[in-house]
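See below for the structure under consideration.
With one protein chain removed, the remaining protein chains of the complex are shown where they sit.
Moving on to chain A:
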Amino acid sequence: MRMVLAWVTGMGAAFLLAPAVYANGWNMPVGVTEISQDIYSLHMAIFWICVVIGVVVFAVMFYSLFRYRRSQGAKADNFHENTTVEVLWTTIPLLILVGMALPATATLQKMYDPSGADLDVMVTGQQWRWHYEYLDEDISFTSSMSTPGTQIRGEEERADEYLLDVDNPLVLPVDQKVRFLLTSDDVIHSWWVPDLAVKQDAIPGFVNENWVRIEEPGIYRGQCTELCGKDHAFMPVVVHAMEQDDYEEWLADRKEEAEAEANSVDREWEMDELMERGEQVYGSVCATCHQDDGSGSGEFPALAGNEEMLDDVDWHIDAVVNGVSGTPMAAFGGNLNAVELASVITYERNAWDNDTGDVVQPSEIQELLE
């Protein structure tokens, strides 16, 4: 019996101390949207209701265990069944549940109203990265984890944002209603940022809706939350929320870059330029499967010294643009532009001692895409 008491006290102390030790990062974040704050309140309300019920029930239980020990000479009573008690312990919980369901329903109705959005962003899950498209702005880009493999394997000290950093964060304006349209190119993913209280599955063949109105500028991090294959742990979500002015500046820069790139399709590109751009694209899009050094892994073939690819440049272009059926190799023609495609193909044909000397020009790819 003393052990029971010791255990109860010990566990109780542990649970009470945990919050003190983990002032940050042991509870649901309050977040930076009205919805996230509503959800946090619901969460805490139901939590405290559970705590109160738990304290009452366990108090009666442990009191009985302590008070009615046979070793202390307790004689068993014989009572059983009591309609009043049984009706009470059915109806009181029912009333508590109704009390809980009302605010939950109200919050859910708010969450399910994506009308009147100022900005639409298409979010596409891909093994294992996110693709963002600003629907009214003609801007799109891929967002991949930027934590290097050396940190994952412990060869380098892990950064604070370990596994939660990307090359191109999603940039959004604050105080604007942003509607997300979510889908997937392959398996089911789930796009989640705890501080925004947005979690929505991205399902191939479906377009799901969700929305957010961020109240504070900042960088908000999350992860894919639906098992999507080997690198499920390595597709973070990073949202960079900015004031309207900063956002518009960022938007203008992005547009300019995109325009410059579009204009540069027709000119002749130098090998060095293509290699530099290609390395960037490769690191962001290809390296998760084919590895930084092109050595491949598991079902993903090595690209370094890959004869099928090196012998036939047309096959190589076709594989990257249209994918390879019957394999996990996806079609990138829809996600990357001509410059990116040309540069990454050139890079793959010349990096890691492949040294074919082949240069694939963006203009060639552009023709193919059209």
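FYI, a contact is a pair of C-beta atoms (placed from the backbone, for glycine too) under 8 Å apart; a residue touches a chain by one contact, two chains touch by 3 or more; residues count from 1.
Keep in mind that, in the parts below, contacts and distances are computed from a predicted model.
**Q** What name does the UniProt record list for the absent chain among "CoA transferase", "Energy-coupling factor transporter transmembrane protein EcfT", "Cytochrome c oxidase subunit 1" or "FMN-binding protein"?
**A** Choosing among "CoA transferase", "Energy-coupling factor transporter transmembrane protein EcfT", "Cytochrome c oxidase subunit 1" or "FMN-binding protein", the correct UniProt name is "Cytochrome c oxidase subunit 1".
**Q** Among A:Q223, A:S284, A:N306 or A:N337, which one touches the chain that has been omitted from the display?
**A** Considering the complete complex, A:Q223 is the one touching the chain left out.
**Q** Of the residues A:L94, A:L135, A:A252 or A:M271, which one touches the chain left out of the display?
**A** A:L94
**Q** Mind listing the chain A residues that contact the chain we can't see here?
**A** 1, 3, 7, 11, 14-15, 18, 22, 24-29, 35, 38-39, 42-43, 46-47, 50, 53-54, 57-58, 60-61, 64-65, 68-71, 74-82, 85-86, 89-90, 93-94, 97, 100-101, 104-105, 107-109, 111-112, 151-154, 158, 160-164, 182, 186-188, 190, 192, 194, 197-201, 203-206, 208-209, 222-234, 298-299, 328
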